[in-house]
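Notes for the one structure printed next.
One chain of protein is taken out of this complex; the other chains stay put.
Naming follows writing order (A, B and C), and every chain is counted from residue 1.
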Amino acid sequence: MIKISVLFFAGAREIVGQNRLEMELPALTSIAELRGILMVRFPRLESLASRAAFAVNEIFALPDTLLAQNDEVAFLPAVSGG
Amino acid sequence: MIKISVLFFAGAREIVGQNRLEMELPALTSIAELRGILMVRFPRLESLASRAAFAVNEIFALPDTLLAQNDEVAFLPAVSGG
Amino acid sequence: MNMRIQLTNEPIAHQDMVENCRSKSAGAVVLFLGTVREITGNEQTLFLEYEAFAPLAEKALAEIAEQAKSKWAIEKLEIIHRLGILQPGETSIAVCVSCPHRADAFAACQQIMNKIKEVVPIWKKETSPKGVSNWIHPAN
Partner (left out) sequence: MNMRIQLTNEPIAHQDMVENCRSKSAGAVVLFLGTVREITGNEQTLFLEYEAFAPLAEKALAEIAEQAKSKWAIEKLEIIHRLGILQPGETSIAVCVSCPHRADAFAACQQIMNKIKEVVPIWKKETSPKGVSNWIHPAN
């Protein structure tokens, strides 16, 4: 198992109820798998999760990026800046 | 015959040597004919005249616009503002 | 480098951005301001709140700027995005670009804005006069 943390922003933070979540995951969990885990744990996150981007340690990540011990994942719902 | 005046700007004024020329022309002379008359009278105007626009009494004019007594024609060489 | 990227909680001093971007080798300066509208569609906005994942937002803005510099002949470029609470009429983002020629300046400034709207991790929350707040997450 690995320990990671997940950061939530904007509407996702409101749904999750906190801006940072510590999680234990099986080693070699991918971003796509993490997305599935989060959608099960927070059903209201589903509509945001389907269009969310992810970053790992402040770098944009792909769905098949594998997570490692102490990674900091950012869950980035569709952006509306500008 | 009609009396008109012609205003010259920029490079055209330098070639003609003045910014305003009083002319006598046959009645019903067109802008295209005036252009020809000016090119004969000021041969160095030719390269500017071929791409010049004209205005009559501060309104853009077409080649077949006919001139009338006391019209003020503006000879407008290719523009370079902005 | 001649480039400035900034997130700020203060009002954006766009006048300074224009002065910084002017240059004797640039014939064209284009400034874009994104400002808070009082009415969007039929909805009134009392205020907006902008939030960023700041470290990644700054990196993403810098990357957009570098891509623009590799595509167009840019002399100087500044991008400032405001965060926090903004009233209608205030400026949420300013992009200023100077180039030798105007077609480049317009294209660069516009494409930078399009990219910012697409990928930079910044979000806004609208609050209506009735006190209803909603984070905006475009569904494409």
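Things worth noting here:
Everything below uses one rule, namely that a residue touches a chain if its C-beta (ideal position, glycine included) is under 8 Å from a C-beta of that chain, and two chains touch if they have at least 3 such contacts.
Note that the coordinates shown come from a computational prediction; the quantities given were computed from them, not determined experimentally.
Taking the complete complex into account, the chain left out of view touches B, C.
Between the chain not shown and the residues C:18, C:54 or C:136, the one that touches is C:18.
In the full complex, chain B contacts the hidden chain through residues 7, 9-11, 14, 48, 51, 53, 55, 58-60, 74, 76-82. Residue-level contact of chain C with the missing chain is found at 14-15, 18, 22-39, 88-89, 98, 100, 102, 105-106, 109-110, 113.
Criterion: only the chains that are shown with their structure count from here on.
With centres defined as mean CA coordinates, chain C is found 26 Å away from chain A. Rounded to a whole number, the gap between the C-alpha centres of chain A and chain B is 73 angstrom.
Per-chain Cα centroids separate chain B from chain C by 49 Å.
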